[in-house]
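Omission of a single protein chain aside, the complex is shown with its protein chains in their original locations.
Moving on to chain A:
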Amino acid sequence: MNQTTATAPDGSGAQLELVDVVKKYPGQSRPAVDGLSLTVPAGQTVMFVGPSGCGKTTSLKMINRLIEPTSGQILIDGEDITGQDATQLRRSIGYVIQGGGLLPHMSVAENIGLVPGLLGWDKARTKGRVEELLEMVGLDPAVYRDRFPRELSGGQQQRVGVARGLAADPPVILMDEPFGAVDPITRQRLQDELMSIQEELQKTIVCVTHDIDEAIKLGDQILILREGAEIAQYGAPEEILAAPADDFVADFIGSGSKLKQLSLLRVGDLPLSQPQTCRVGESVDEVVRRVEAAGERSVVILDAQNRPKEYLFLRSLKRHQTVPVFSHELQTVVDQRSTLSDALDAMLVSSHGGAMVTGGSRGDYLGVISYDTVTEHIRTLQTQTGQIRAVPSAGWEAS
């Protein structure tokens, strides 16, 4: 996502280096991790993928020493952490796990404020940080601060889990299957949010996943491991998709790897259409007149904060006097950073053959991406290059 560390903000990522790290369990002939060496550049997201039992989670947990390495060095910012006090070390490394791993007897605010509390921050500073983080992960502090984990949905718990991992502003964040326990649509949204947070914070993130699509979407680098945490291939998603190192990697990324490149293309890379919009509270008669004058049959409804609330056919709207408030969760909205494959998923549940696109941290409405635009784009790419080629990710930052 970022190529330089020169512009990195304060508190951004640190370089992480694993040197010949071994984990051998007593009574097992083969080490679980057999001499893993790896450098993760500062501020990048590295995805660990591989079949189950390949040692990817073990490798991750050795970085915060939840599992003690048998031998080898782990360096953060050039400093070997294998000799440090493990408890102190963990306070300086973010940790996000599947399902959020929230402490059920603590409120959302207490969960997020846990590490700052351990680090001895004063109450006011912790409170301010909690509010900031809740905003960042899209949860209204006034509503969610005092709730308990069991009063939250799976996606909300996971959001709090991410906020907790970020709480003390650690340079390195470890994620263990962070979005494995939520439904596909929530997962996609959480991935988008993580990407926009990461764009801003530029942490060094190590993330374990079994989902190659997630790895392609989130990773600056992907590390594909086989048994014993042996590196099968380590490189940018584009490189791995374009040139799998061997049959193992090719099998792992799957035969649909051409289609998987849809996961490399971002919605923001494509032109958006601008159908008619209206605001909550407007008079329906006026809206209908305006939309029909434009020769369209449906309208995007925005709220006062310019966020899309619904995409409706006029005939459904005509039942109301003024444009009503819609409060249900929309499944047909994608972020401009979403991949085309996410956008196609969203289109499947839309009755308009298109998905609404938002951008920015507050989810401002940008336009609509239509199925035709996507297929058209794929066709031009194919005729240009004979196969779908990845667009450099810098492209959408400029757009």
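One rule holds in what follows: contacts are C-beta pairs under 8 Å (C-beta built on N, C-alpha and C of every residue); 3 or more make two chains touch, one makes a residue touch a chain; residues count from 1.
As a convention for this text, contacts and distances are computed from a predicted model.
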Per UniProt, the name of the complex member that is left out, chosen from "Heme exporter protein C", "Permease", "Pyruvate dehydrogenase" or "Probable sugar-binding periplasmic protein": "Permease"
Using the document's definition of touch, tell me which of A:48, A:95, A:234 or A:311 contacts the absent chain. A:95
Considering the whole complex, which of A:149, A:171 or A:275 touches the chain not shown? A:149
Can you list where chain A touches the absent chain? 64, 66, 87-92, 95, 97, 99, 101-107, 114-115, 118, 148-150, 164, 174
